[in-house]
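Notes follow the structure.
A single protein chain has been omitted from the complex, and every remaining protein chain is retained in its original position.
All chains are identified by letter, namely A and B, in their written order; residue positions are counted from 1 within each chain.
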Amino acid sequence: MKRKRSTGALFVLPALVLLAVFVFIPLIGVLGLSLTDFGVYSLADSANLHVIGAANYWHLLRDREAWQALETTLVVVVVGVPATLFLSLVSALMIESIAERWRGMFRTALFVPVVCSTVAIAISWRYLLNTRFGLVNHLLALLGLGAPDWLGSPHLAILAITIVVVWKGFGYGMIIVSAARKEIPDELYDAARIEGAGVHQRLLRITVPMLAPTLGLLALLDVSGYWQLFAEPYVLTQGGPLGSTTSLLLLMYERGFRWWRWGAASAIAVALTAVMWLFAWVQRHTRAGWRGE
Amino acid sequence: MRSAFDRARALAALGAAMLACAGCTHAPCGLTVWAIGSEADALERMVPGFEASHPGSSVCVQELAWSSAQARLLSAVAAGDPPDVAQVGDTDIAMLVTLHALRPERHIADDFFPGALQVTRFDGVSYGVPWYVDTRLLFYRPDILRRAGFDRPARTWNGWLKQMRAVRRILGPGQYALLAPTNEYEFLEVLALQEPAPMLRDGDRYSNFTSTSFQRALSFYKSLYQGHLAPRVDDRQLVNLWWEMARGDFVFYVSGPWNIGEFRRFLPPRDEDLWMTAPMPGPDGPGVSIIGGSDFVVFRASHRVRLAREFIRYMLADEQQVRLYELTGDLPARRGVWRLPPLSTDIKLQAFRSQLERVRPFEAIPEWDEIMDGMRRMAARVAAGDATVRGATARFDRTVDGWLAKRREFLARSRFPAAMPPRGDSLGAKAR
Partner (left out) sequence: MAALEIEHVEKILRGGQAVLRDVSCSARDGELLVVVGPSGCGKSTLLRLVAGLESVTRGVIRIGERTVNELPPQQRDVAMVFQNHALYPHMTVYENLAFGLRVRGTPRARLDQRVRLVAAQLGIEAMLKRFPRELSGGQRQRTALGRAMLRNPSVFLLDEPLSSLDAPLRAELRRELAALHRSLGATMVYVTHDQSEALSLGQRMVVLAGGRVQQIDTPAHVFQRPANRFVAGFVGWPPMNFLTADSFDDVARVPAGQGALEYGVRPECFSARPGGGDDLQLTGRIERIESQGSEWDLELTHRLGRVLARLRPERTLEVGEQIRLWVARGHLHAFDLTSGARVELKP
């Protein structure tokens, strides 16, 4: 028995070592850094390195830019995640109703943004959203609508970022939902038809609840992905206009890797991670469902 | 996919890889030189000439990207394994000096633009050799200006304002007198430097953005946007600003020397007369501008100082300075080179030549970039009407004082004062 346990430990050891090297040690390092005022001057002379306790966190709490970044990030999460899930679900279900020979083409088309480089996508969208020459405003003009300044106005810029993020993200969910949809036995639909459920009833009472665990998983992935929003605003707007698209991660990047305030940046990183873990924990413990556990 | 720790991890891995690689590339190289972007390409082409004239020497040029150059230099220094020579953007020198990473420079030539030399000097000691320089001035449309009734751009803010208003009247909808992209801080920095009071005070220990000087500069800046003379766009919102300029969408454009090459690249030769350059106007006479560019630095850790200096000297010779201009459009840091063609013959360069004589150096401290970026964001708020000049500068003062806290502590403790020499030295200040 004892021997068995040590053999087991041997098998998980590589994974543990990897976790330690790539997750725990950096995490503890970042946690430690966040309690100091580590920066360029500390690098020059270690006498300039102080442990300042939670000061970085207190600063964060009183930092307007941090609150704005939090708001920006939350907007993208709160608007973007449901939108992504909705589009993933709808596109997955709609693609099924397309004639088989076109299906692959549509699926690929919708999946392409997922595998494209974010930078390339952001650059294309910058052109699409150009106020004067962009395709988006051109189409709006055809509909007789105004020409909004997508990337120039703070409210629209965050919307534009959300649109780009969702557009890039939902194809992945679509593939996952498609696969999960195929797992639902046809008999369930047959049974429901015999029992008198129409198309909508079958969708709402069978398809959606059967996909719920998958959608829940996707929601977790999307929340954690969007919570770490970085590349889109970095390329599309550099966090502007007026800081309206500076996400928390972008703020952390700027403070850490542009202005070398590692202590302050680490505090943001720790806060980001803590919220993420909190979310995962809540998600785990509220996951109701027929798969039990 | 986008985790903060992934990024940190990637950086750490990169650092480790660099360490390993710095070690491995050192061995066969007589001299390791880090350069950035297109300058690295240019340098690579000039290296064979240097090697030919210095038998037995071999130079390895490693290319960095502008976005990560500072990070790589910083980690190399922190890891104790920097290159022998590096090209450093002149706002980045202060940080390396603060880290004691650089070797003081010897005299190489007498004819550097004084402003360029000054930003490499800390406590009277120079830590870099200016390689090429850059400044900001006006690009403009002479034909439209003439239609509005002016022969050439004004010398003073008031005159310039009058011209812009006049021009605005003859422009169509969606067209503006001035393009000054809101994602660049240099235009406002120029305006602020043109005022007498500096942006930092007490040896760069405290913020001075509430000075009347800065408030005047910011008010002028604000009036340009609020008066609809300039659009509040960042330059990435423009599809092709050279075409747009040629179409008459903008009459003035505050920008730097690389745009000479860009205009020529994007516009056909027959449009050459559609644009011209002129020095910056000032509050009450020809204005100063900023000085930028890159320097060569030699690292303290280098064992090949003699060869490094030979290399720098070679690259600063007339022939190489002209070659650099031809390859990249970078302006030579030595005045003497400007007497040679094509620099002497290109009329669009002449405004740069005279502007470079009238520059005022920035405060060379490690925080400068951050302060300027913060200033840009603060100014964008003011220009958008989200904040008043007075309120925004007061708040910004407090922010900057916070950023400088570490610096004050450092200066109080350290033997090594990384402060700028007094301003009186500056040629630019006298020129006004």
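Rule of thumb we're sticking to: a contact is a pair of C-beta atoms (placed from the backbone, for glycine too) under 8 Å apart; a residue touches a chain by one contact, two chains touch by 3 or more.
A quick note: this is a predicted structure, and the numbers were derived from the prediction, not measured.
Student: Going by the stated contact criterion, tell me the shown chains that border the hidden chain.
Tutor: A
Student: Out of A:L93, A:V114 or A:A197, point to the residue that touches the absent chain in the complete complex.
Tutor: Touching the chain that is not displayed is residue A:A197.
Student: Touching the absent chain in the whole complex: find that residue among A:L49, A:L93, A:A212 or A:M276.
Tutor: A:A212
Student: If you put the missing chain back, which residues of subunit A would it touch?
Tutor: Residues in contact with the chain left out: 185, 187-188, 190-197, 201, 205-206, 209-210, 212, 289-292.
The rule we apply is simple: only the chains that are shown with their structure count from here on.
Student: Taking the mean of the C-alpha atoms as each chain's centre, how many Å separate subunit A from subunit B?
Tutor: 36
Student: Considering only the defined contacts, which subunit B positions touch subunit A in the complex?
Tutor: Its residues touching subunit A are 1-5, 7-9, 11-12, 71, 74, 77-78, 95, 98-100, 174, 182-183, 232-234, 236-237, 239, 366-367, 369-370, 373, 377, 380-381, 384, 386, 406-407, 409-410, 413-414.
Student: Could you list, by residue number, the parts of subunit A that touch subunit B in their complex?
Tutor: 22-23, 26-27, 30, 37, 39-41, 43-45, 47-48, 126-127, 130-133, 151-152, 225, 228-231, 237-238, 240-243, 249, 252-253, 257-260, 269, 272-273
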